[in-house]
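Below is a structure I'd like to ask you about.
All protein chains but one are shown in place.
Just so it is clear, A, B, C, D and E label the chains in written order, and each chain counts residues from 1 on its own.
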Amino acid sequence: MAASSERILVINPNSTQAVTDGIDRAMEPLRMPGGPEIECVTLKEGPPGIETQAHVESVVAPISAAVKSRDNDCSAFVIACYSDPGLHAAREITTKPVLGIAECGILAAMTLGQRFGVISILKKSIPRHLRYVGQMGVADRMAGDRAIGLGVVELADETRTFSRMAEVAAELRDHDGADVLIMGCAGMARYRDRLQRHVGLPVVEPSQAAVSMAIGRSRLHW
Amino acid sequence: MAASSERILVINPNSTQAVTDGIDRAMEPLRMPGGPEIECVTLKEGPPGIETQAHVESVVAPISAAVKSRDNDCSAFVIACYSDPGLHAAREITTKPVLGIAECGILAAMTLGQRFGVISILKKSIPRHLRYVGQMGVADRMAGDRAIGLGVVELADETRTFSRMAEVAAELRDHDGADVLIMGCAGMARYRDRLQRHVGLPVVEPSQAAVSMAIGRSRLHW
Amino acid sequence: MAASSERILVINPNSTQAVTDGIDRAMEPLRMPGGPEIECVTLKEGPPGIETQAHVESVVAPISAAVKSRDNDCSAFVIACYSDPGLHAAREITTKPVLGIAECGILAAMTLGQRFGVISILKKSIPRHLRYVGQMGVADRMAGDRAIGLGVVELADETRTFSRMAEVAAELRDHDGADVLIMGCAGMARYRDRLQRHVGLPVVEPSQAAVSMAIGRSRLHW
Amino acid sequence: MAASSERILVINPNSTQAVTDGIDRAMEPLRMPGGPEIECVTLKEGPPGIETQAHVESVVAPISAAVKSRDNDCSAFVIACYSDPGLHAAREITTKPVLGIAECGILAAMTLGQRFGVISILKKSIPRHLRYVGQMGVADRMAGDRAIGLGVVELADETRTFSRMAEVAAELRDHDGADVLIMGCAGMARYRDRLQRHVGLPVVEPSQAAVSMAIGRSRLHW
Amino acid sequence: MAASSERILVINPNSTQAVTDGIDRAMEPLRMPGGPEIECVTLKEGPPGIETQAHVESVVAPISAAVKSRDNDCSAFVIACYSDPGLHAAREITTKPVLGIAECGILAAMTLGQRFGVISILKKSIPRHLRYVGQMGVADRMAGDRAIGLGVVELADETRTFSRMAEVAAELRDHDGADVLIMGCAGMARYRDRLQRHVGLPVVEPSQAAVSMAIGRSRLHW
Partner (left out) sequence: MAASSERILVINPNSTQAVTDGIDRAMEPLRMPGGPEIECVTLKEGPPGIETQAHVESVVAPISAAVKSRDNDCSAFVIACYSDPGLHAAREITTKPVLGIAECGILAAMTLGQRFGVISILKKSIPRHLRYVGQMGVADRMAGDRAIGLGVVELADETRTFSRMAEVAAELRDHDGADVLIMGCAGMARYRDRLQRHVGLPVVEPSQAAVSMAIGRSRLHW
């Protein structure tokens, strides 16, 4: 396969274009001449944000359809929502690599510290995250999962958002013993550098972690 | 709430009425004059059998819809497929108890032995089952999961089906060290007694396990 | 077996009749016309409360004797002490189901949340509880175990008891991340509803959880 | 404290003097001038062998009584049955160290290999052993537990007993991946050296492991 | 940072140039015109092969020295031995990413199946691998680790080597339940495609897995 035919499709399962745009900007360092193209798309069928189990479930079929429809011209897929919706369903559809950002965020964090903390947006997502950590078999590596607890409107306030992230990061570090942090959402890469400096721990941006893994897997065809 | 208003809705997520009928017959001992009614329904939107992750995902929305539409006249819900499709989504929809047969089959087995073995229908379901056991946090209690490997047509041959179940049960007992077995499917209750006698270990029929738990939870309203 | 011959014997291993009475009242919703009778008995050989490992051990033989003596006219047994004393010994004596309230309380909680917290009476019981959670293989599902730390006399003061329960419940929720709570004792069902409303998490009353499971198992004869 | 006042009481909870004698002979290398005396006693109230949960439970009170009655003239206690009956009850009675041979056999094995295999006498003891391994929180270190399956009369045939031990040891090594073995019973130290040479893996004799730990703890008074 | 300044240093800690050459060839698909250079070096201080714990320890200091000496002109480091020698020491030396092939092979496998099997060269390495899997906290995801048991001379016979790999792969699949395999050594990438086709499971080549992760991390500077 010529390099030019490689393309990683990053699917943002929520319908908020601004989130896709944020992911797209976060991909910039991962775009290399001669490397796979990285295309970020918005799942128009998705809800504005993935906040409930119902939201998670609602995007599985559209994600599968997107993978199917792009299987011919893509060499790898990334599902860019921290609940990894439809990951195993998509893996049935294509023989190409399919990676989830929660999965890859956690795996990357495991190379950066011994106990990871997760910065979630909403408290009600935490049991879902915990079920996933159990499914991955890595519960002993998790220090904690805490929510910033901001709604969509509040998230538009970047100062407030960063301030809450920093607070939660410090709690994960000081109270739960985390030595590496994972941003438990997509589209917030713009805060990563500042947060890492602020809290003094490595911070994993999960979309970048997933696409990083997808580049190699796209090249290797396994 | 008067007893007469209690009703457990058992949802068979596949569209095979014969499976629903098998579940329904298995409910007989659990029907008590003053106890909850137990109604078994077939999800007409479901595939003939739940064999893939895509099948699992495809029934989530119809199950949620069924729960929603019957929330007014039911006091508890049971999802009668060993992959527990849509369990957590359904729990968001109703405040009534929602139980899955995989979950309850495993929990019941934990009161009958120290290491459970699962008799699955298809080998390709095993990784999905393992993910679920991990999510439940009970991997240390599992001895193994083995498939009888029969397709739909072959399952109609009861002699052959029982024979394979007995073989797999013996492997789980002798090779994997299981001291209790779980039937990893719905609608096979008719084999339970014979299998238990044959293999000499307790055998859990998961639909019965789930509805058993649902009766009490329906009565207690928690 | 005619329904009239079904009877669940709930054994309160401490000798305090008021505890048995509390358990008995908690059984009311689980008594159904046509369902198993639920008989609650006080183990007269027991100590006033099960507070130490010695207490636990001291009731094993009397519990086994009680099971043996009632094996002819009972169809299931429940050991109603949160240390599940003599559970495995009793299971050797009878082929009928024998369930413990700690075991069943924990299993029920696993269907209501991802991480359970236990409200214990005495701090010195916590290591014993932790050993049991390890034995059950569900340590990854436990958020924490905290004691209200009240003695027998203080427990008679219901206002104070509830107040301490509520404090401990809030600590389990806020500090340990529990999303479901278990009352780590028998005979306190009267506080359940209020505590659940107060703390905003599901609260499992373990005697009810165990008898709920026993009803189905009694009916199914496995 | 003068060395002459130190004494480790090794309690054989079964009533078979020959087992006590076997334990006593195994203590010979651990008796040192100036070190603690090591006294092995037979629990006359015990059954001839500890084979069931009922047997385990039946010796708890007599063991506690023995510990209490000898607390004045002993500096440490060892419970010499591979089910560690009454271990936690005994620890409530005395401030002196109390150690169990299953516990210490396992802990010693953890310094000799990465995955231990247990050679049990009876198959029906294995679930009890597994519960204990779970309680100890070391399930990930266990390769397997297999029984030689010989009754009391057959155990008197040393040739046959060793032959079965060797077979089971080889299965644990080759099938389960054990790299260290534990003799899952007391009173069989005479086979240890030969078995270790035969199977080519370190073999832990648990009574020796426990008394070894007790010597130091007796000297240190913690 | 210009792409030209990025360079991943892959350190083969054994002194066998043929192994380094094999790794180097395996890197071919991961070399992209605008991506990081990938330079494979042989640790001349290393033993011909890393077969014992002593070998592992002996290369830690030279690896650290290599990382230190190349910290100025490299943007990421990969330690290409399946024991990940000196991984944590190297991470103290540089702020650049340092990845181990065992670690990354396992993490990659966790995206390709639920239970991984490891094909080791020598049986005596298995306890070391198991310790590492425990350290990573992923023991529940491991199906097994089996050795082909060939020495250096025999490994030169490619037919025999592949034949043994295929046998071990089949045992891991059929006996241990692995659904993804990891080659537990560096420098054997030439067998990967054929082995994957032969065994019908995904096969992870760990050097490729590690360098894949290193590419992204090099680009992202975290």
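Going forward, a contact is a pair of C-beta atoms (placed from the backbone, for glycine too) under 8 Å apart; a residue touches a chain by one contact, two chains touch by 3 or more.
No experiment lies behind these values; they were computed from the predicted model shown.
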Quiz prompt | Displayed chains contacting the withheld chain | solution = A, C, D, E
Quiz item: Any idea which of E:Val41, E:Val60, E:Leu150 or E:Ala166 touches the chain not displayed?
Solution: E:Val60
Quiz item: Among E:Met136, E:Met165 or E:Leu195, which residue is in contact with the omitted chain in the full complex?
Solution: E:Met136
Quiz item: If you put the missing chain back, which residues of chain D would it touch?
Solution: 3, 29-30, 32-35, 97, 99, 103-104, 107-108, 110-112, 136-141, 192, 196, 202-205, 208-209, 211-213, 215-217, 219-222
Exercise. Provide the residue numbers of chain A that touch the chain removed from this figure.
Key: 113-115, 140, 177, 179
Exercise. Go through chain C and note every residue touching the omitted chain.
Key: 126-127, 130-131, 134, 139, 144-145
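The definition used in the following text is that only the chains that are shown with their structure count from here on.
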Quiz item: Across the interfaces D-E and B-C, which one involves more C-beta pairs in contact?
Solution: B-C
Practice problem: Please report how many Å separate the Cα centroid of chain A from that of chain B, as a whole number. | Solution: 33
Quiz item: Whole-Å distance, chain B centre to chain E centre, using C-alpha means?
Solution: 42
Practice problem: Find the geometric centre of each of chain A and chain E from their Cα atoms only, then give the gap between the two centres in Å, rounded to an integer. | Solution: 26
Exercise. Two or more other chains in contact with one residue: find those residues in chain E.
Key: 139-140
Quiz item: What pattern do the touching chains form: line, ring, star, complete or other?
Solution: other
